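Please see the structure below; I have some questions.
The complex is shown incomplete by one protein chain, all other protein chains being positioned as in the whole.
Let's turn to chain A:
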Amino acid sequence: MEEEDAAADPYLPYDGGGDTIPLQEIPRRGSNYAMSNGGGVASSTTHLLDFLEEPIPGVGTYDDFHTIDWVREKCKDRERHRKINSKKKESAWEFTKSLYDAWSGWLVVTLTGLASGALAGLIDIAADWMNDLKEGVCLSAMWFNHEQCCWTSNETTFAERDKCPQWKSWAELILGQAEGPGSYIMNYFMYIYWALSFAFLAVCLVKVFAPYACGSGIPEIKTILSGFIIRGYLGKWTLMIKTITLVLAVASGLSLGKEGPLVHVACCCGNIFSYLFPKYSKNEAKKREVLSAASAAGVSVAFGAPIGGVLFSLEEVSYYFPLKTLWRSFFAALVAAFVLRSINPFGNSRLVLFYVEYHTPWYLFELIPFILLGVFGGLWGAFFIRANIAWCRRRKSTRFGKYPVLEVILVAAITAVVAFPNPYTRQNTSELIKELFTDCGPLESSQLCQYRSQMNGSKAFTDNPNRPAGPGVYSAMWQLCLALIFKIIMTIFTFGLKVPSGLFIPSMAIGAIAGRIVGIAVEQLAYYHHDWFLFKEWCEVGADCITPGLYAMVGAAACLGGVTRMTVSLVVIVFELTGGLEYIVPLMAAVMTSKWVGDAFGREGIYEAHIRLNGYPFLDAKEEFTHTTLAREVMRPRRSDPPLAVLTQDDLTVEELQSVINETSYNGFPVIVSKESQRLVGFALRRDITIAIENARRKQEGIMLNSRVYFTQHAPTLPADSPRPLKLRSILDMSPFTVTDHTPMEIVVDIFRKLGLRQCLVTHNGRLLGIITKKDILRHMAQMANQDPESIMFN
């Protein structure tokens, strides 16, 4: 198997970086790691001598930054299951063990759901409090944010509903006065100070304790779920630091959200709990089932959308999603949503995040502006992906990326300085979205709802007919336009900073702002031109026709769809977020339009683009391979390369084997019958060979450097005085996948995707010719798409 030269990738992490099954842990965890065979038929266990061989500890585990062998893991699991089932009838204890084994899956997802819900509750409460800390403090109870502080106050007039004596802004505390230019400047200054200190704390904690806690987490989780190993990415310290710094990052006013990081947090919980159960801790494929369920729980608590979470896990995050995982994800999302709802400390007003209370119908002609919003969403999505990837690439490759702390502080400073004057950017982004989604009710006092009323004083209040916009609305529109431009620009620089950052809320905010502007524009159009054909058909004069809040909702969905290219899960999430079941059709129309427009510019969503930027070995299941190349054009070795490094089945000595391992950097070696016949026997992995040899030198007597190594069932005939031979059959994979050299690459890529292979041997007329690895396939696909094939870093 080819790998980068040691000079190009000097990091061959043999003892890994993380805290789960690195090589050091293996002796402590006991000898249960081995398999009886390299991964297929358990034929070798029938021989008597094999019973005397104990399994070698450590064989069957993986190195950091390597891909797992799905086939092997699944075989291991089936073997374990068979063993437990066969012993089930022996005694009551065995029966209980089998029950426990069957139910341990549900137990893991329950624990994961509980932990995710609890952590999400903690993050919500703490983030809300810290956000308001930038404005002021509650003197009577320091732990209350603004809304909670004024919860029991008795101010009755509507204009005063936000003020209460217990809540003091910083200017009031420091200067003693609440209004006036001096207090404005003092508030401004304190806002910037708090924003900068939160951002600085966040990036310092990330840098010192858990560097893997930065970023969104979803691209890496996608890669992990497709079979990649990143040790420590889902560990305890990462979990703790991500939780703590997410609150700080959100509170610092940066243009980011907490949904992606919550998925990461939930997956960390899933990973940690899976270590309590040997069924999951020892099998990487089973662990990924738990992680799929955990990511569903993460989205469920991020949005309060359990079904949307399951669909998100299916559509966006998971690689293999059998029905069993569907049930488990459903259950995990349910438990997590239940826990969050029961913890919910803010009262019934916060059950659904952006609850829309209007149920006015939408009209057919409104599909035109909805589709326009979809087009905007697609365009913005394509623009954002290109700009963000360009910026991240610059951060990755130039000196600019050497100062992460400085970068975070700079971005936070710019965000705080520009965001404070505009009331729409000063407030929490979730509150902004909520305000934009809410239609103007009878008591709305925000500027957006200051329409010019036409009735004279004596007529009673009528419910919100189409009215001309007052000056308040115009100034609000200006501020919203500025906020839109600001958010578009800042999010490009914020996503990818070295603090936990999510993308959903900023995208929804951008879409909501655009949607609301379009909605108000259409509303005014309907008022001033009510004699046009379109409006005359559907809108009556004086009746409520257009709801700008709905446009905001559709715009939010369109922008989120444009950037992530989700379809079904997005629609479900949005209508679970808002409760607006009547509006599914406009949502679907806008989301489909934004996906089509976005796909016209580039097929990848933001997460796939980041995966490609980092060079992860992710074989996308959504892309089609349409080229007509054959296997022999992709396989290694090429004509100019040195011949394939193979092992013969009973010819090698220990010394020769060690020299092959030391001189090459391949991950595995095919085993052939002899150099003349080149007929294939099996495949042996480098890690397994090294561990087996070391183990043999310790445990078995008489193994010396010139001992013969054999992969066959019986030792070859040797002269009488030769040292004891070493049998390595137990680590040999007797059923490697092979294709012939004339197999079209379409089929090869399909095999790799469907079976989750890492490598595939190529034969010609029955003789071994070469090898194709996943990295070769990714490079080939990149080459075919005219991208840089050298950007694929891992294998």
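FYI, a residue touches a chain if its C-beta (ideal position, glycine included) is under 8 Å from a C-beta of that chain, and two chains touch if they have at least 3 such contacts; residues count from 1.
Note that in this section contacts and distances are computed from a predicted model.
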Omitted chain (choose from "Histidine-containing phosphotransfer protein 4-like", "Armadillo segment polarity protein", "Elongator complex protein 4" or "TMEM9 domain family, member B") - UniProt protein name: "TMEM9 domain family, member B"
Given A:537, A:633, A:694 or A:750, the one touching the chain that is not displayed: A:694
Sole residue of A:73, A:220 or A:284 that reaches the chain not shown, by the stated touch rule: A:220
Which of A:171, A:225 or A:244 contacts the chain that the document leaves out: A:244
Per the touch definition above, residue among A:71, A:84 or A:115 touching the missing chain: A:115
Contacts of chain A with the absent chain, listed as residue ranges: 6, 10-15, 17-19, 23-24, 26-28, 57-58, 114-115, 118-119, 121-122, 125-126, 129, 141-144, 148, 151-158, 161, 201, 204-205, 207-212, 214-215, 220, 230-232, 236-237, 239-241, 244, 247, 272, 339, 342-343, 345-349, 392-393, 395-397, 401, 404, 442-443, 457, 460-461, 496, 498, 610, 613-614, 658, 661-662, 686, 690-691, 693-695, 698, 793
